[in-house]
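For reference, the structure discussed in these notes is given below.
Yeah, one chain of the complex is gone here, protein chain that is, but the others are all in their spots.
Up next is chain A:
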Amino acid sequence: MFSYKFQWNQAFARLPQMLDGALITMQIAILSMVLGILLAIVLTVFRRSGSRVLSGIATSWVEIARNTPALFQIYMAHFGVATFGIHFNPFTSLLIGITFNNAGYLAENFRGALKAIPETQTRAGRSLGMTSNQAFGYIMLPQMLRIAFLPMTNQMVWAILMTSLGVTVGMSTDLYGVTQALNALTFRTFELFALAGVVFYVIVKLIQFAARLIAMRLFRY
């Protein structure tokens, strides 16, 4: 028999706490994106370096990040490294896990974006006396980031949603963690998680809107 009585006001009363959690969620996602983009650029440079060691590191990173569950990656960043005596708090572990995932996916996006830029762009830069690093940094990189902007937005959305995996490593301050804790306290499972779902949805929409504004501002060509 269906005998559950919805008590939405119980959930709404907790909304301020959940919004505090949402801020932590956004903080992790933004940090993991900034770090992820920087690392993905490093991985891209590694892959183009011609060094077998460096490109091996980059390829392994991308392979693991893209072909294993994000949950596994976050678990490893917490319990996995703990085996070797390295102990991170849940926030750090979650951040490392998501950053690892972001960097792997973004590096692959960047590779595709670079392929879309004609090689003659580099040649034009080199002809003007630029070093290969200058040609990459001033000519290829900006165009690469523009082409990969949409995939980067997607990855940002994915980073927001991945924060929900933090509960598995004891994260209790982000949106999902807060909701989980409130559920344990009140047992208003459906109401709380439905509300959390709505908050996630709104955050993602806000990010997509912000991305559109940024794109308009940055890419006028």
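FYI, contacts are C-beta pairs under 8 Å (C-beta built on N, C-alpha and C of every residue); 3 or more make two chains touch, one makes a residue touch a chain; residues count from 1.
The criterion applied here is as follows: contacts and distances are computed from a predicted model.
For the chain that is left out, the UniProt protein name among "Polar amino acid transport system ATP-binding protein", "Sulfate adenylyltransferase subunit 1", "NADH-quinone oxidoreductase subunit F" or "Cell division protein FtsQ" is "Polar amino acid transport system ATP-binding protein".
Looking at A:Gly56, A:Pro69, A:Pro142 or A:Gly197, the residue that reaches the missing chain in the full complex is A:Pro142.
Residue A:Thr131 is the one among A:Asn9, A:Thr131 or A:Gln208 that touches the chain not shown. On the side of chain A, the interface with the absent chain consists of residues 118, 120-121, 123-131, 134, 138-139, 142-143, 146, 220-221, using the contact rule stated above.
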